[in-house]
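First up is the structure itself, then whatever we jot down about it.
A protein chain is absent from this complex, but the other protein chains hold their places.
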Amino acid sequence: MTLTATEKALPTDGGGGAGEVLFDATGVRKSFGGVHALRGAHITVRSGEIHALIGENGAGKSTLIKVLTGVYEPDAGELRFLGEDVQFASPAAAQDAGVATVYQEVNLVPVLSVARNIYLGREPRTRWGTVDIKAMHRKARELVRRLGIDVDVTGELGRLGLGVQQMVALARAVSVDARVVIMDEPTSSLEPREVETLFGVARNLRDQGVGIVFVSHRLDELFALCDALTIMRDGEVVHTGRIEDIDRSGLVSLMLGRTIDDVVGSSTGFTRESHVVEGEPVLSVRGLEARHRVHDVDLDVHRGEIVGLGGLLGSGRSETVKAVYGALQTEGGTVSVDGKQLRRGDVPRSLRSGIALLSEDRKAEGVVPDLSVRDNIALAVLSRVSRFGVVSDKKMDDLVDVFMKRLKIKASSPHQKVRELSGGNQQKVLLARWLCTEPTVFLLDEPTRGIDVGAKREVQALIGELAERGLGVVMISSEVEELMEGTDRVVVLHDGGVSEVLSGQDITNARLLAAMAGDEYTEEDVVAVLGLTDEDTTPQGATDAPQGAADMPQGATDMPQGATDEEER
Amino acid sequence: MSVTMETNPGIDPEADGPVTDEVRGVRRKARAARFAQQQGALVVLVLLVVVMSFAYPTFASAASFSQIALQASFLAIVALGMTLVIFTGGIDLSVGSVFALGGVVAAWASQYGVVAAIVLPLVVCGAIGLVQGLIIARGGLPPFIVTLAGLLFARGLLLFVTDEGSVTNKVPTGSAFLRLARSELFGVRYTVWLVVVLVLVGVLVQTRTTYGATLLAIGSQEEAAVLMGMPVDRVKVMTYVVSGMCAGLAGLLTASYTASGVTTLGVGMELTAISAVVLGGTLLTGGAGSVVGTVVGVLLLQVIANLINRLGLTDSNWQAVTSGAVLLVVATSQQLLRRAQRV
Partner (left out) sequence: MSSATAPPTAQAGGTGGQQSGVQEPTPARRRRVDGEWVRRNGVYLALLVLVVINVIITPHFVSEGSLRLQLVQVAPVVIVALGMAMVIGTEGIDLSVGAVMALSAALMPLYLGYGTVGAIVVGVGIGAVTGLVAGVLIAKVGVQPIVATLGIMIGGRGLAIVIGGSIKSIDDPGLVALGTGSFLTIPYTVLVALAAVLVVGFLVRRTTYGRQVVAIGGNRRASLLAGLPVSRVLITVYVVSGLLAAVAGVILAARSQASDPTKIGLLMELSAITAVVIGGTPLSGGSVRILGTVAGALVMQLITSTLISHNIPDSMAQMIQAAVVILAVYVQIGRKGARS
């Protein structure tokens, strides 16, 4: 299946004036402790071409990049750079060969000047072996002028804006006469104006014959900048070709692995009737602002309602729930629970007001790995299970017992360390932790990410049950069918703002994908592009799979565990 | 620790854009903060010298200044090596012991001539630095534990070579070695000249060599340094060698000055050296600082010691008290200033 897409899309002679093949990787495999992060990935980078590499978390992009740049050694596969078989031993070796990388975080030295950062390790020398500052400044000035960057090369790097710093990183990358430049989400912390300038520099490089691999989650950027693209999912390449041969919605559906035929019938653990909203909302958010991340987000959740929060990576979903919970600094907006406004940025008070947040990053923000299951569950309610500061074993056991049974947490005993549990059971432990706090509003950030299918259905069923008991639930999910089957309403975010609110019968695959991709495409466009008929867009009606989508890969529901997490940081 | 866990990138004070009054105010504040961090010690030093010159007429004399410079020179050499280590975000707690060891070895070796008296301590102390550096860089152990053990080891070695501290090696009278710390050039002691030279070399290293820039790169973000393809491990090892040799150099100069290898010297010297480095504006977290600042820090501590003396607090331990207090104040203000810079 994968090959169909691939073969079709591998043009022997690109129409867009792409040049010779610079870097060609085929059949790249890489696994970590039995988890396959890459299962035969490939990418071809050509001279004078900006090549987008995209995929959701866990798709294997970062691993592929790390293989290309010598950070990881692949288990199998062939890397050909400038026509020769290569195997880079380190990032430095790759750099020397002409493969430079610009990372998401600026990896430079803030206290040194721009010029020193560009040439660190390869400075022009004086007779006495010291750095020839004058020559270095001259070369640096020439370089930044050639790239079209407006910056004083003698100035300290740390004083510059992040955007300029990122461009200096790019300048460093190309100062070695790099033939291939890999840019790993270089724009994620930049402002729009800075992004524009960075693009100018990238185009400039392309026109000088450099091959660029560009990783970004912002579709607008990809379409504005790139010439070719490779889409990855589950460690494999699901599509590669010219950018003009694909459109946003097609791209999103390939990336998420969702087409209409995938979501026939119930593939999730949700078995609920749509909820009738009545009364005042239990959670009410107005005009939430967090700099560069969340813009003017409104959100209402009623008792017994599950509100989905959709959007692609980087759309501001996680930031929104964190801001609501008080764990992210906000610049504006109000959050009220049961009509009572919360103080900003005060987690303990949010907790007391009845909000709970299940974070997306289970490892960094969730489990305390060396504590037992029991201690992890009781962490947020320690005072409730103790008397005069001494933990009451009985109270704790009672509480923990209830939740371990109810959530079917599989552990050898309540005293087993959480680090020894599977991802699914860890997630259940965290759910239990928050349920102990008896929340009225439960914010769930990707509650089923990276857990096995069985646990996933259980978690989904539990979420449904919680709503039936009267909790207001906000659920972030990257999985379209979770949003379709599990929620009463979906608020779709795009670039930090609400792009669309869908409810009831309107929550369809096509409309979700369109809203995630940005608001420029209507449902009709999506239908037309995917070659679907109207009836396919309603999930209940589509019993037989439409032809057009038959060769799309399926079954991406169970992502390889570990690979998901491997990529997160 | 505020409960808010993530802060947004603040207003970038230097980024271009519409210059409002707010932005201007922010920039001014940030610049003031930077200045305070980098030059604070110098301002305090100048003020203190001026005030003391008025308060104590004997203070503002060539003899007094030359005395302060001489006293400061031994600590300055140790502190210079320490500065490089702290640039990388590390710390070297062994320098006090290594300093004493250097003196003892030099005094012993002086019987074989001046070259031996200079080279042998440098080799021995450099070797201790080398071992420490290898354990830190290749073994991945925290510098403070390794160098704390190094402190213990160097003391042990010192006792070993002096028959449990019972033997005090004397520099033979008339040895050329004695001239090292006792002679003057243009009315200024050799040791002071040596500090001047070392500072110049240090500045050159920091600003004109790849090694110096790599030190700062490691300290500001080690992973970035690795990704930039810098030889991180090698540079770290080298830095501990340099620090050990600086301590040994100060030790051998002290042996020349006192004409003997005093086994009890150098206790707590590492702490004073660290204080001086931090006082000079070098961040203990690594990644930023200046070699010249360290000298200013050393001078400031020495002038404070002088003041303490003149105040009648004869106990030399007041210096340790002020060093510690100064370190806490500086570390606190660095943290607060950093917040102010970020705005």
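Miscellaneous remarks
Think of it as A and B in the order they're written, each chain with its own count starting at 1.
One rule holds for everything that comes next: a residue touches a chain if its C-beta (ideal position, glycine included) is under 8 Å from a C-beta of that chain, and two chains touch if they have at least 3 such contacts.
Given the structure is predicted, the values throughout are model-derived calculations rather than measurements.
Considering the entire complex, the omitted chain makes contact with A, B.
Within the set B:Q39, B:S53 or B:T285, the residue that contacts the chain not displayed is B:T285. From the options B:A79, B:V114, B:V146 or B:L194, the residue with contact to the unseen chain in the full assembly is B:V146.
Across A:R242, A:K363, A:R406 or A:R457, the single residue that touches the chain missing here is A:K363. For subunit A, the residues touching the absent chain in the complete assembly are 32-35, 62, 66, 325, 327, 347-348, 351-352, 357, 359, 362-371, 375, 378-380, 382-383, 386, 389-391, 412, 415-426, 433, 450-452, 561-562, 564-569. Touching residues on subunit B toward the chain that is not drawn are 1, 3, 5, 91, 135-136, 139-142, 144-146, 148-153, 155-160, 164, 268, 271-272, 274-275, 284-285, 313, 315, 317-325, 327-328, 331-332, 335-336.
Rule of thumb we're sticking to: only the chains that are shown with their structure count from here on.
Taken together, the subunit A residues at the contact with subunit B in this complex read 90-92, 95-96, 101, 103, 107-112, 116, 120-121, 123, 130-131, 133, 159-162, 164, 172, 189, 290-293, 322, 326-329, 331, 345-348. If you check the complex, the residues on subunit B that touch subunit A are 2-9, 12-16, 204, 207-210, 213-214, 216-217, 220-221, 223-230, 287-288.
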